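Everything on this sheet refers to the single structure shown next.
A single protein chain has been omitted from the complex, and every remaining protein chain is retained in its original position.
For clarity, chains are labelled A and B in written order, and residue numbers in each chain start from 1.
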Amino acid sequence: MKAKTKKKSRLQKFWDSVSLILASRVATVGSIMVLFWLVLAFISLFWTPYDYNASDFLQNLGPNPQNWLGTDHLGRDIFSRLMKGTQVVLLKTRLPGEGNIIIPGGVAIWGVIGSMALGVTMGLNAGYRGGWWDQVIMQILDALIAFPRIVLYLVVIAALGQGDLVVILAISITGAPGVARLARSLAMDIKTRDYIRAAETRGESVWYIMFKEILPNASGPLLVDGMLRVGYAIFAIGTLGFLGIGLPPPDPDWGNMVNEARRNIFSNQLAVIWPALAIATLVIGLNLFADGLREEMTRYQK
Amino acid sequence: MNNLKKAPPVLILEDVAVAYKIRGGEIEAVQNVSFEINRGETHGIVGESGCGKSTVAWAVLNFLGANGYVKRGSIKFQGQELVGVTGEELRRLRGDQIAMVYQDPMQALNPSMRLGDQMSEVLTVHRDMDKKEAEKRCIEMLERVYMPDAANVMNRYPHQISGGQQQRVVIATALLNNPALLIMDEPTTALDVTVEAVVLDLIADLRREFDTAIMYITHNLGVVARVSTRVGVMYAGEMVERGTVEDIYKDPQHPYTQGLMRCVPKLGADKASSILYPIRGRVPPPNNRPVGCVFSPRCDYVREICHNKRPELLEFSSGVSVRCHFAGEIEADKWSPSDDILPPEIITDTSPREPILKLDNLKKYYEVQGSSLKDILGLGEQRYVKAVENADFDLPRGTTLGVVGESGCGKSTLIKTIIGLEQTTEGHAEFMEIDITDEISTRGEDVIKELQMVFQNPDSTMNPSYTVGQQIGRPMKRFSTVPKDEIRGEVIKLLESMRLGENYYDRLPRQLSGGEKQRVGIARALASHPNLVLCDEPVSALDVSVQAALLNLLLELQQEYDTTMMFIAHDLSVVRFFSDQVAVMYLGQIMEIGPANAIYAPPYHPYSEALLSAVPIPDPSAEQKHIRLEGTVPSAINPPDGCRFHTRCPRRELLPDGGAICETEMPPWRETAEGHRIFCHIPLETLNTFDPVITQKPEGSNHVS
Partner (left out) sequence: MARFILRSIISTIVTMLLVSIALFVLIEVGSGDITVKILGVFATPEQRASYRAQLGLDAPVWQRYIDWLIGNDWRAKRKVGYPLVTATNPQTGEKDWYADVDGQLTRWKMEEGRLITLKRQEDGSVTSHLSSGAWKINEEGNEYFWGVDTKNNTVMWMRGEGAEVWALTKAGLRKEGDGPQKYIPLRKGLLRGDPGISLQYGRPVAVTLIPRIRNTLVLAGVAFAVIMPLALFLGILAGINEGKPLDRFISITSLGATATPEFVTGIFLILIFGIWLKWLPAVALFTSADAIFENPKLLALPVLTLTAVELGYIARMTRASMVEVMESDYIRTAIIKGMPKTRIILKHAIRNALMAPITIIMLHVNWLVGGLVVVEVIFGYPGLGYYIYKSAIFGDFNAIEAAAMVTVAIAIITRLLGDLAYTLLNPRIRYS
């Protein structure tokens, strides 16, 4: 009986969030764009039209019945490469070392998880504890924020070399200050609430208050922010790929596809356009989704 | 009523209904509202939150937002129909013919514009006056609202003047064009009691002087009684009763009005007048109002017809109109409280009990950093906010101490220091014979669980992410007072004693009303069966009818659990009824402390006297002495030497040299009777000669505002 009501409430919760998304036209459009790529990513795990790395066709073909999006300068099927390219971003991370160990969750996802973990911990400590904690943490964040993002990526990669983990680290470090600032301002707001006083008068530990009393109430804005950050991360991965220092082969990388095709821009313009569009639609989709959701949530609060 | 001339009313509302479009429908926030206001008249509109009183004001100004509109009825202003007026025509009326003052002056003023510019634009835009002359007029107007240093204020920004002064600026701005109608929406709610009293005097003066029609909206029955000539009572979007203040307060006809009168503290001469009888149930939300009479679910006299048919407005020969099927048949005198709202009997146990809390010259100072270069480099003299100074009293087990004072008087800091949210600066505090001068993080669990707190704001007292059950259960889990598998049962028991059922266990805070949230807050505080409960204004954010119920519940629980309580309030009317002792604080200093009855009768401390005189009493027949404090509360960073109250004390002249001693020397504690102490230089003999602040007017005399 009890289990049933719980199950029902979970279903209810799911429907609530779905209807929240559907209530906003912006969020609906965004989620469709994101879902499109997610579905392609899952399909690519089992099937792509052709081998993504094999030069099976003539070079620089336009779209045709065999190659829906045409072929690139090496005669590879662009659609297969686009499909395969979703995996490292969204679905899998390749660990360094022997044996090609792969863990689930794309580089963009882990990067954002990393920056959230780092940022939330710093932000909650700064915001809730205040005083010296706040001063020191904010000073560190200020220093991190002062780095232009791409310069920081370049520095990290210049220092540590290429690789999935390095990209995750770079995304985590560059994302953390933004998350921390948000978490800090939320914590500073929430800590003035009486229920925090109540917890303090119960003698709860600082960590309990930060993670059990404050965090659950800050999770809404943080999740929306995280969603936006997945967009930024894909943006960053694309940029790094474009600069030739992104995710290493053999998996195709959208940014790198743009970069390679750019050199042949006079002979084959479509080869540039497809991966560029792919990145743009995925990032815009995530942005629209997060934006619509945020708007709907604040309206809900009002 | 000499101002009821034959001139037509300034404003006539006829059967007005206001609706808001929402997703998938429409809500009628206000319906069937009719009234008129004459020149030189202050018409009060009173009601609890969510009853639609502000909506009426916004409807008059046609400022209902994108989704609101006047659905039915007509609003006539000086003969002109206002419904449907938009654009340029509406703009010309606003600020010129109709002006408005609303609640929070700090929010209402533009933070980045000089006050002078904000004022004078009303003249330059509406009257095409040139800038110089406009400024001159503004200064004159500021002087008329008794603004000190008016010319200088023109060049300042809002944050540079106090809240009371800000409200004067707003009022002065509203009066600049000598509007025919002035709408005031809770203009004093954000202000302290003594400041409120001064502003209310000002409003009364201005009405006489300007001959303006004033629509005065408030939730406070006492304020209405002080400023209005006529009053309309609103409930759930309808105006249920309307008439002169005397008629309504003395002989209310509508069951809701009667109920309201019974649940507000009156501060009369006898203690019985402060017993409160709540109205059961709660105000229905606008989207779920009953079909028949809106008050029927809460009415004591409800009959079949009330559930089915909306009552018509009945008008009496006295001019009182009532929206009730049985108006005139109901006699308020014959009402007797039903069992479920009966307040508990007050057991006055006179046998002295051992003190549970002993404070000995407790001090709490905060360090502040100055803003000069020297201070930043740490070379300046260290300065302190002296938030609590020499708190010194014992609290016997099982009794209640009420602590009263205006904002910034240190009452919250005092209880925060006791509970350990703040470190004591100096002095000694002992609770159950254990030293508690340290912070909570260094206290043992046995002390922590015996000291719990109830908070002020119902919307923030509960963590929105956890259910009621989880939150009440948490202290039991944390202090292991109850075995894990029995927590649920124990929580439900507690919920039931809060008059909330088991079905509340799995609810989230957003599903509860304000009063229910406060009940859960109290249950959470009581979950570890503490010996001392500190209540920080637990009812001040609630509507009066809910307030009364909660106060009664607190009293009952205290007797049931034999808990000791400290109860903070910002005015004297709330604490009287169930405090055994009352302490009055001003600027960090306890000015007077003693048994509740002794505080409300002479001898008074001059500050307590002023406070009592400032509290608006919802009883037009009560007469209050007119004592007003001048100036503003000094900063706690450098509190005045000697007696902290000397800069504003109205009784100083009673001392030789006009009270020179007050400026230099700390006053002595003067003990009047058993346990009643007054912190004042004025000798007891003189203090004893003060008249009582509140007296009953002789029958038949007119209401004076």
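Brief remarks on what is shown
In the analysis below, contacts are C-beta pairs under 8 Å (C-beta built on N, C-alpha and C of every residue); 3 or more make two chains touch, one makes a residue touch a chain.
Keep in mind that what you see is a predicted model, and the values were worked out from it rather than measured.
Within the full complex, the chain left out of the display contacts the shown chains A, B. When the omitted chain is restored, the residue from A:Trp110, A:Tyr128 or A:Phe242 that touches it is A:Phe242. The residue from B:Gln107, B:Asn178 or B:Gln423 that touches the chain not shown here is B:Gln107. Check A:Leu61, A:Ile157 or A:Ala176 against the missing chain and you find that the one touching it is A:Ile157.
Across the interface with the omitted chain, chain B contributes residues 61, 63, 66, 91-96, 99-100, 102, 104, 107-113, 117, 121-122, 125-126, 157, 159-160, 170, 173, 371-373, 375-376.
Touching residues on chain A toward the chain that is not drawn are 26, 139-140, 142-143, 145-151, 154-161, 231, 235, 238-239, 242-245, 255, 258-259, 262, 265-266, 269, 272-273, 276-277, 279-280, 283-284, 286-288, 291.
In this section, only the chains that are shown with their structure count from here on.
Chain A and chain B have Cα centroids separated by 49 Å. Interface of chain A with chain B (complex): residues 192-195, 197-198, 200-204, 213, 216-217. Those residues of chain B whose C-beta lies close enough to touch chain A in the complex are 419-421, 440-441, 443, 445, 448, 451-453, 455-457, 460-466, 471, 474-475, 478-479, 521, 524-525.
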